[in-house]
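Following: one structure in structure tokens, then a few remarks.
One chain of protein is taken out of this complex; the other chains stay put.
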Amino acid sequence: MNWDAWLPLFIILISLLVALAIFPLAEEKVKTRISLNLGGALLKLVLVGFMLWGVYNGHHYETRLPFLPGLDLVLRADALSMLFVVLSTGLWFLTTVYAVGYLEDSPHRSRFFGFFSLCVTATIGVALAGNLITFLLFYELLTLATYPLIVHRGTEASRKAGRTYLIYTIGGGALLLIGTIWLYSLSGTLEFTTRGFLSAVDRSHHPALVIIFVLLIAGLGVKAALIPLHGWLPQSMVAPAPVSALLHAVAVVKAGAFGIIRVVYDVFGIEFSASLGVTLPLAIVAASTIIYGSLRALFQDDLKRRLAFSTVSQVSYIVLGIAIVGPLATIGGLVHLVHQGVMKITLFFCAGNLAETLGIHKVSEMSGVGKRMPWTMVAFTIGTLGMIGAPPLAGFISKWYLGMGALEAGQGWVVFVLAGSSLLNAGYFLPILYAAWFKEPVGNWPAERSFGHYETSLALLLPPLVTALLAVLLGLFASAPFSPYSWSQFITTLEYAP
Amino acid sequence: MVILLPIVAALSCFLWPGRSIWIGLINTFTIVLSVAGLSLQVVEQGAGRYAVGGWEAPLGIALVSDGLSLLMLMVTAVVGLAISVYSSCYFNQDKARHFWPLWMLLWAALNALFLSADIFNIYVTLELMGLAAVALVALAGGKNSLGAAMRYLLVSLLGSLFYLLGVVLLYHSFGTVDMSLLAQRLESSPAVWAAMGLMTSGLLLKTALFPLHFWLPPAHGNAPAPVSALLSALVVKASFYILLRLWLEVFPVASFEAGQLLGLLGAAAVLWGGVLALRQTRLKLMIAYSTVMQIGYLFLAFPLASIAGWKAAVYLLLSHALAKTAMFMAAGNILLYEGHDRIAELDRVAQRLPMTLGAFALAGVSLMGLPPSGGFIGKWLLLEAAIRSGQWWWGIVLIAGGLLTGAYVFKVIGFAFTQSNLPHESRAVPIGMEWAALFMAMLAIGLGFIAPWILSIMDTGSPFGVATR
Partner (left out) sequence: MNEILTTLLLLAVPLLPLLLVFPALRSRLPKAQFVSLLPAVIVVVTPVTFSAEFSWLLFGSALELNGFNRLLLAISIIVWVIALLRVSTEAATNNHMMTFLLLVMAGNFGAIVAADLLLFFSFTTLMGYAFYALLVTSDNTIRTVARVYLWLMIVADLLLFEVLLLLAVNNTNLNFASANTTMALSPLLDLSLWLVLLGFMLKAGIWPFHFWLSSAFRCVKPVWTILLAVVPVSVALLGLLRWLPLGEISSPVNGAIVQVIGVSTLLYTLISMLKMTGKNNKWPEHGIIFFMTGLFFTGLGTGLANAATWSIYEAWAYYYVAASGLVVLLVTLSIRIQLRQDKPVVQTLQSRDSTQNLEHFVVMLVTRVSKTGFYTLPGWRAWWLDMAKHFWSATCCWQSALDTSESKLSRWPVVITLFLLLGIVTVYFSCSC
């Protein structure tokens, strides 16, 4: 069995099979479902670990299936895809544990977990895609798999949120399709090649290439929540907390950002993009998103909406890192992909804990919650401080490299944007912390449930603690050989080396 | 063989109404097997030509099977299989007595049509098919369906009449009705132009291209679910197939403007059908308008006039056949379950009929052209052909159509998750029906993965002409 050719496909098939197996399960078969879920997630982790070790040692994993005349379905594990795959798989496992605890006694769990697994299939497919058509395929599959998760509750509000989500994402998908086909007709290939494959295209087509770039970024920017395409994200907060955690940290938003990384580095190539002159507008859009997201977040009372706008702002850090032409900024953007995922998922897990245990949905109801749920709030604090960029947490590392990259590339204005954003982050996160730790609770909690000995059920408590610990470790041990930071360095040297 | 079998079956169903279900089912399986055998033969040996009774053209009837007709036969067989399974559960004894003979007749006509090699034979089969279809539409009884069936009958006869006029003109000019001989002998003359115009417009009427589509929504909306599936998936495609054949083989001198006209009408059909589908409140009417729109897609290949464009249109045709069948079957399930098919009151179909909704959703994915489905492949190929030929505006129409489809498909799906205000009684849906719908939908998605194989089949016998065109 030639592992090199089939391992990527296996990894995707595992969660697809899990999804198909869970769908027909009856509601009462809790143990079967949980074991299927966790078993699948663990198996995937093991296989991904194996693949990671293989890539590190120089193995070349690639699955190629004929798909269209002239185009193949390609799943390839290169350094960049491994970054995203490891992030997705690891956080996936934690989210599954969390979701099991969160949705206890909820209706339609089989349906939920089926689509959950389908969602991870699509995400890993996006990560492992080796050319633009494969990417497009799994990208659209992601849209379809996440829609039922958003409308899971079946209320009028979730239906509206689902509709908004669809309008944005299917529109984005259409733009992406047009861009891809146009690109294909101009260049004849869609394979992801380091440093891009478009430098050979004739000069006269360059204006067309600029338009294609805009189309592709617009299509990807919907999922990556660049303004003004971000409207679906705050609305989709009506979904249950594991879904929000998934959407924001692991799957959808990161898929969009990852797509932008692929387009700029492996389709156009960073130097070619700079010569086309499209990187500066992209940087400006990203910077505006950063500021706008933080500003909107200041005025939100609903906790999850505030976190949603914070995500809008933070994901654009990644895009900003990409748009600044320079290796240090690239490292910053890539490493922020991982770090922001870890920190954001912590915050969403904690928000879900608060909602599930105490019925808290608004920031104004959070006074004194630090006494009742100390460990959750500790995780929340660590996540928040990481977001603000306090050393030595993970967020600091990415901000550091973004700032350095900006200075190195001569784009000093970015540093101001970063500073302003940090201030705004502090402005909307610190009052939450203050209210939670230092204020007295006002009256009873909206809907309190007791979970026995610990402050909340273990399945709800452990995942945020694990991710918070991870955020601290990623920051402290950034220079260690296997950290995301070193990996990002490795990717960057491939991209920029002469 | 494939033609004789259904005729025999139809007759026997007529004669022994009690056992019609069994006869129908057995016949279905045998037809599928024979189609499989034929396809193996064609794939290995290339296009074949078979003269009935040993009499060759220009006098005898010849049957030809190349890639295109083979694919049509295959899709008919697959759809037929599913419909047979579905109908065995759907109709009660009384209706079943009438349904099976008619369905077998229709199948025979379709098979014969796809295999025919001369235009008069096509006319005969076209008439037969039309009559059988009209009768099937009227099967539901009731004022609506009878009115729709009447209208369909008039339309069908009008279209066939024009077609026959064209055949007569051609025969009179060239002395043969065989298509390959005509292709060799054809020269531009007023008779040919007139013939082409007559035949085209007749066929357009039967294919329900905008603005001549008015008969389709009532017919497909009021017929029983399996009949609607048959009509949308196969019958309108048959007249499109004929048009394609004529255009490719007999009239290769077709001018640029004619192609543009057809493309324009197709674009208008896409937009018109899509918007109207959005406005429907009944599920089956919505799906019928969706058919109007998808037929418009097929005509977008005409202005492109390239091999890639034709292949794309055929691929779209195949996936639409599969997806539409699934959709109508799902709608039939819902109708049976709830007693009505008003979209706004679908009442948590997602929970009560998950397989049906899954079938509907998957079929919708293929119709929208989202990956990974057959519809996506067809859409991609058509877009590629459009951009390569420089006429990118057809691509915009295609994309807009996809967005409109998405709008109405997800409207239904969105309602399926919510609770309606009024409670409805529900009747159980036989499991065979649900599985049939789901199976078709999965096939539509599966069509997205076997594209290279299907495309290579399309090439056998090179029905689209040799390259460079």
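Lettered A and B in written order, each chain numbered from 1.
Criterion: a contact is a pair of C-beta atoms (placed from the backbone, for glycine too) under 8 Å apart; a residue touches a chain by one contact, two chains touch by 3 or more.
Quantities reported herein were computed from a predicted structural model and do not represent experimental measurements.
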In the complete assembly, which of B:Val124, B:Leu146 or B:Val275 touches the absent chain? B:Val275
Touching residue (missing chain; options A:Ala419, A:Ala447 or A:Leu494): A:Ala419
Chain not shown: contacting residue from A:Val46, A:Leu65, A:Leu430 or A:Leu458: A:Leu430
What residues on chain A make contact with the chain left out of this view? 295, 298-299, 385, 389-392, 399-400, 403-404, 407-408, 415, 419, 422-423, 426, 430, 434, 437-438, 475-480
Interface with the unshown chain - residue positions in chain B: 158, 162, 188, 190, 192-194, 196-198, 200-201, 204-205, 211-215, 251, 253-255, 257-258, 261, 275-276, 279
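FYI, only the chains that are shown with their structure count from here on.
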Which part of chain A faces chain B closely enough to touch in the complex? 23, 66-69, 108, 111, 136-137, 140-141, 143-144, 147-148, 151, 154-156, 158-159, 162-163, 166, 170-171, 173-174, 177-178, 181-182, 184-185
Residues of chain B touching chain A in their complex? 348, 350-351, 354, 365, 368, 370-372, 376-377, 379-381, 383-384, 387-388, 395, 399, 402-403, 406, 410, 414-415, 417-419, 449, 451-452, 455
